[in-house]
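Here the complex is missing a single protein chain, while all its other protein chains stay put.
Up next is subunit A:
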């Protein structure tokens, strides 16, 4: 979760997974196909590229179960090698039900001839909310990304990002929500440098300016990775975020996360694990939180049908609330 959302007024992540606000979509995190293979798989003598700043904590976050509530039906359809479409229908008890249409125009393989084809992703809600994403490869090392997000008719996010991938470093500049009329803008600069084969150091500088105020926040980041585990730390004036990911064996992965924010003055520690049983076509993710939230999500592929059944429940012991979710993914 980049700091753009931390500065914005969206409090969704703080009350996760029981907030009524729509789940902050992972639009600030680059899609998985953007990143190169994980660093510990590189075998050449040179230092590898460290990837993007947003995916520092990605491997730990993927272990945790996603918030699930109500009944969700997702139908994915691949129309051609470039075009993918997905329909989502969500019936929910706590938030309004919606239908969402999602379309992707991007290359499905990384090694095709037409590497310059842009990736366009768009998503439209039954209430009129739009999510649009455009990814462009300007040159071999320079990538640009544009994100537009609207809540019904009002635009909440419009940001432009440029990223330069050197041989052993990554630099990115993002301009978020530039508003000439209100004279407000958020500028974010990221830099990551591979120091040794396992160690990556970097930082993030956020400058925000409004009509009445302006300020800057500096955050330093470090990541150390070994073949079986990854430890990451972000520390700065805005707070700290530490995560540890461990792959115990082929079936079990474990993640521990610690987040502290000076803005909301609270800290959270979470422990999550992921258990895969490929023979049973099953994946189970469980988590427990320092906010007394316990949750588990089970995903099962229903072979021979191209369908996946998802069942999950989250219990907040402090507030004595339970959330139950069922989902079917087809295609």
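One rule holds for everything that comes next: a contact is a pair of C-beta atoms (placed from the backbone, for glycine too) under 8 Å apart; a residue touches a chain by one contact, two chains touch by 3 or more; residues count from 1.
Here is the rule we go by: contacts and distances are computed from a predicted model.
Entry comment: the absent subunit's protein name, as recorded by UniProt, is "Translocase of outer mitochondrial membrane 40 homolog, like", drawn from "Delta(3)-Delta(2)-enoyl-CoA isomerase", "SAM-dependent MTase RsmB/NOP-type domain-containing protein", "Proteasome subunit beta" or "Translocase of outer mitochondrial membrane 40 homolog, like". Note that of A:171, A:205, A:311 or A:330, the residue touching the chain absent from this view is A:311. For the chain left out of this panel, the touching residue among A:76, A:92, A:126 or A:177 is A:92.
Subunit A residues in contact with the hidden partner, per the touch definition given at the top, are 70-71, 91-93, 97, 311, 313, 315, 321-326.
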